[in-house]
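See below for the structure under consideration.
All protein chains of the complex are present and in place, except for one that has been dropped.
Moving on, here comes subunit A:
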Amino acid sequence: MPPKRKNDAAIKVEDVGMEIDVASDSGSEDEARRRAKNRRAKPQRKSKPVSDHEEDEEDEAPRKRVRKKKAKPQESDEEDEEDNRSVKRKRPKASRKKAKEESEEESEEDRDKRKKRGTAVSKKEKEKQNKEKMGNVKGKQGKNMGGENDKKKKNVKLSSSSSSSSSSSDSDEESLSEGEIAALKEQVEEKKKLIATLRNKPWRMKRRLVLLKEAQGFVEEFEGALGKGKGRKLYAFKVMMAKKLIKFKRDFENFKTACIPWERKIKDVESHFGSSVASYFIFLRWMYGLNMVLFGFMFGLVVLPEILMGLPYGSIPRKTVPREEQDTAMDFSVLSDFGGFCQYSFLFYGYYNSDRMIGVLKFRLPLSYLLVGVGIFGYSLMVVIRTMARNSNEGGDGADEGEFTFSWKMFTSWDYLIGNPETADNKYASITTSFKESIVDEQENQKDENIHLRRFLRVLANFLITCTLGGSGYLIYFVVKRSQDFAKMEQDKLSWLEKNEVEFVMSLLGLVCPPLFETIAELEDYHPRIALKWQLGRIFALFLGNLYTFLFALFDEVNEKLETEKSIRNATIWALEQYYANYSSHFNTTDVPPPNVSPADVIRGPCWENAVGIGFVKLVVSDIQVSYLTILVGDFLRAVIVRFLNYCWCWDLEAGFPSYGEFDISGNVLGLVFNQGMIWMGAFYAPGLVGLNILRLLSSMYYQCWAVMCCNVPHERVFKASRSNNFYMGLLLLVLFLSLLPVVYAIMTLSPSFDCGPFSGQERMYDVVMETIEQDLPSFLSNIFSYATNPGLILPAVLLMLLALYYLNAVSKGYQQANMDLKRKMKMARDEEKNRRNNKDSTNQVMKDLEDLLPNKSLIPPPIKEEPAPPDVVIAKGSKSPKIKPGAAAKGVNLQKDVSLAAPNPRAPVTFAPGPRRGPPGNARGPHPGPGRGRGRGGPPRRHES
């Protein structure tokens, strides 16, 4: 850069700086108003702003070129003019607020004026023309300031365009007829829509901001004018409320996102391990949210009422530890098995009293208990299905696998979340491998050398796995049976292992079997993705089998307990009768007081619900212990050993055999899903389980985050996260359904214990509902219910549902067919259009937007065809930092401000690369200083030599 220019420019800026600032400030407000006014008359204009801009630019170009010739002499005049104007406008540096107020005032005035439009039109028109001129002038000056020049340019463009069209439109505006109001309304709606969808538009932020401002101004201005006469106030009120509502919604949205926990933690994990590992943590978080709600239900509607309003501990037998257990009730070993005080606390079913109503609020606890128990399932089902539906919308619509193998790999395989060098390296490697695999596949299409051997191996593998599954099922059954025998023996004689055998064995199986399956699966030699599916399916089967065996064994136990309970019940009833008989014969009275026995001494039944609840809680706890221990030993200890023993070992531990652990996504997800299944099943018998689960998830979040960041390495083979979200959800749904079955079965068929729990004394649990319907609801409602439960009505209802199912199924098939047809048609149409188009002009909006996203044309040296421009044109446009080179900017504009502006927007097909590297051929007019250079940070990096 020649140094003298700097001086020159500095002076210029000193001279001009202030005025420009002022002028532009007040001017832009002015313009905004004007624009808003004019916009009313051009509805179609708004719909295609892009093309308009272009036109404007083209319109403007010649005009400016003409003007440019006398740019220099005019300069001072213009300045004067500007100065005057700014004086008129109540002085420079009017802060924005002030200007805005002003503009608002004026817009009101405008509105008034509009009413008595007839006379004012001509005057107004003149005014407008004046303004237009100024606008242009200003535009030129605006360019002096390197800073805001772009924006202003746009403003000018807009204003000039609007004013050019305004003269024709003004006459239309004179009277606001019905039709016009309707049109106006439509436009306002359109604007609103634009505001709402602005974020989805692929435009530059600047343009978006400008458009937003415009649209908002427009809406603001005309919304009020829409209502008429009486309706106006109401309308204004409505508009105001709508605005408030929007604001509130946004604030609420902000609040909601602020409430989402662990955003940063997950981001850390994500950037280290890619989206697949993070998807597990997101799933964990989702689960936490779900469980929080369940916890809210359980504690808010069941546990708290019972604690606050129910009878206190020790008042009735079910809330008291029996005499023979009281000595050991506080022992740690007993408590850790959830015996002793735990067993008779609010954590378990048995604690709850069967009074129909409790407390001053007359809270119907038994009813609430049943409804919450069922409601938990209902809510979970709803949430899971809703999430699945939402996820399925997001996923790609799934072309046939293999249609786009290479292009998908090319364009969608990089995980943009990765921010860790190691992961990135792994990703590079895995992408390379997958490409190579695909190439090999493509080249030979998998010739099977010995298909018989492979088949045999696969059958063998499946046989082995089936055996393992059966074996594990039997083992569990055996263990549960044995534990029942143990339970009958004296507790003191049993070792810890014998007491916790069931949980221990189940956890052990869960730990050992998956790796075993993986080893067996080696035999099969499937493609990794298919292998993964098999593996998941097998682990799923294992867990499920174990869980159900456990359940069946439990049901055996329950039935046994029901038998003993019956005898105990008979015994108690008999004892009571004896007592009554004795009492009445002894004191010779019929008014017998109840037997005075301490609640701790009352004979009581085994309370099978508590036993089931304890079983589930123990299972969950041991699951937690095992999984945490696995992490601690399998990941942390291993990492420590590998890290520190590596200094004195004969081979490289880090790269060689033990190496660091990888995060086992599928295993963890399945673990979480099954844990949730146990919670669902157990929550009915142990309300405290939900709370326990909350703690588990919470600690697990922190613990696993720590573990994964501290001792795991990124995957070498990256587990496909594709649609895995819905995959997890599908698993969850299945587990939910499977855990729903036993609970509902128990509620419907087993009779509750006679002396514990909220349903004691009822024949069936759901009798609570019946009772409520009969006693508390108005009689006609209970009538309706009795009709509704009539088999004669249920049968037709079921039939109807089946029919509806059939119908909907048929309809959905029809839709699918139509969908396919449409897709095919679309494809055909696309082909046709392409053939027709000859790559000449792009017709659709998206293409235009796309082109608009090309680097700003005006920042690039003009093609050689144009009249040779002085070198500083580009500088003027390009240098964005007036701080550093204000001079160049100012001068450049003064000399030659229009060429670059006049360069048409790249609407025409772009056949040359606009980038700097190809530059204008023969552009010997000196360097092309990009903004980067302007800042003295070295030129723009040119990386993409093609």
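List of remarks:
The rule we apply is simple: a residue touches a chain if its C-beta (ideal position, glycine included) is under 8 Å from a C-beta of that chain, and two chains touch if they have at least 3 such contacts; residues count from 1.
The criterion applied here is as follows: contacts and distances are computed from a predicted model.
Of "Proteasome subunit beta", "Calcium and integrin-binding family member 2", "GPI-anchor transamidase" or "Myotubularin phosphatase domain-containing protein", only "Calcium and integrin-binding family member 2" is the UniProt protein name of the chain excluded from the display. Of the options A:271, A:630 or A:772, the residue whose C-beta touches the omitted chain is A:271. Looking at A:309, A:431 or A:475, the residue that reaches the missing chain in the full complex is A:431. Checked against the full complex, the candidates A:361, A:439 or A:710 give a single residue touching the omitted chain, namely A:439. Residue-wise, the contact with the chain that is not shown comes from A:411, picked out of A:332, A:411, A:647 or A:780.
Although one chain is not displayed, subunit A still touches it through residues 146-148, 150-151, 195, 198-202, 204-206, 208-209, 212-213, 250, 253-254, 257-258, 267, 270-271, 275, 279, 394-399, 403-408, 410-421, 423-424, 428, 431-432, 435-436, 438-439, 442, 720-723, 827, 830-831, 833-835, 839, 846-847, 849-851, 853-856, 859-860, 878, 880-881, 909-916, 930-932, 935, 937-938, 940-941, 943-944, 946.
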